[in-house]
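Remarks on the structure that follows.
With one protein chain withheld, the remaining protein chains of the complex are depicted in position.
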Amino acid sequence: MQQHHLVLGGARSGKSGYAEAQAEALGPVRRYVATAEAGDDEMTARIAAHRARRGAGWQTVETPLDICAQIRAGGADAVLLDCLTLWLSNLMHRGRDIEAETEALIAALPNAPAPVLMVSNEVGMGLVPENALARAFRDAQGRLNARVAAAVPRVSFVAAGLPLVLKGG
Amino acid sequence: MQQHHLVLGGARSGKSGYAEAQAEALGPVRRYVATAEAGDDEMTARIAAHRARRGAGWQTVETPLDICAQIRAGGADAVLLDCLTLWLSNLMHRGRDIEAETEALIAALPNAPAPVLMVSNEVGMGLVPENALARAFRDAQGRLNARVAAAVPRVSFVAAGLPLVLKGG
Partner (left out) sequence: MQQHHLVLGGARSGKSGYAEAQAEALGPVRRYVATAEAGDDEMTARIAAHRARRGAGWQTVETPLDICAQIRAGGADAVLLDCLTLWLSNLMHRGRDIEAETEALIAALPNAPAPVLMVSNEVGMGLVPENALARAFRDAQGRLNARVAAAVPRVSFVAAGLPLVLKGG
């Protein structure tokens, strides 16, 4: 299997920047798969800031749901999925079957033509949310992270822009 | 002292699964000490899911408060306390003296006949809660984790099902 890599971290932990640097070390042609949807001004500004930071050498594909097609597609030295948290949120918002979508993601990885870096949020280290939907999201995110972590050879945990190795050195 | 082990992690971090695997490596007779109280449907479902995952080779004891008696009891190769967070919540809910209860827990550990694995939540890595009771709980959880961590030879921090060693290798 390719050296797929899950990059976990909190909000503003520097996880995307770390994943970008890892992708840039893999070759000159990088595909950035953005799952964010520019639904409001705040998110539009975040997307623009991410895009400006990446600069040249990156193709950008925006897809809120169909990340498996991007994992299977060729033509790049590395694929960066940013991020599984927004993908999960997009799926839940549309009432999709999270278990089936997770299985499809896991199944796509062994046949990927290039290494896939997946950025995901750690969201379970605060207090229990009072809102039931928030608890459900937190649980789903935790399960998704553990499922993907078990399926890839490398997992990093980023804080303040610096990685700790959880798996694979 | 026995190789007692504190397993920290966020919600849905895989900390219970990791602790169960550690306990299963210690011998065929495992006691699971559940501090959860099945107060509503959501918690009842969580307890059932945990129980189904463990399968054979586990005795289950449900006790919201008296974990010290379970630490002192013999007859198992390993004892898994899941979790200190619900135990703390149960104590606070009843107005118990947290300092005295913590002292009793720490004092019970050196004489335990079998290794005790203790699962606990990391709850302090979000923003400051607006609610004073939530802040008090967060503070008490942080202090409890540090007290227990200082008293045992092994401490792990689990994210996405994968452990980082905080103490004891």
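Order of writing sets the labels: A and B. Residues in every chain begin at 1.
FYI, a residue touches a chain if its C-beta (ideal position, glycine included) is under 8 Å from a C-beta of that chain, and two chains touch if they have at least 3 such contacts.
What you see is a predicted model; the values in this text were computed from it and never measured.
Asker: So which of B:I47, B:M92 or B:A149 would be touching the chain we can't see?
Answerer: B:A149
Asker: One chain isn't shown here. Among B:H4, B:R54 or B:R138, which residue touches it?
Answerer: Residue touching the absent chain, from the options given: B:R138.
Asker: Over the whole complex, note the residues of subunit A touching the chain we left out.
Answerer: 9-14, 42, 122-127, 129, 134, 137-138, 159-162, 164
Asker: Could I get the residues of subunit B that touch the absent chain, sorted low to high?
Answerer: Residues 6, 8, 10, 122-128, 132, 135, 138-139, 141-143, 145-146, 148-150, 155, 157, 164, 166-167 of subunit B touch the chain that is not shown.
Please note the rule applied: only the chains that are shown with their structure count from here on.
Asker: For subunit A superposed on subunit B via Cα atoms, how large is the rotation, as a multiple of 5°?
Answerer: When the C-alpha atoms are superposed, subunit A turns by 120 degrees onto subunit B.
Asker: If you average the CA atoms of subunit A and of subunit B, how far apart do the two points sit, in angstrom?
Answerer: It comes to 31 Å between the two C-alpha centres.
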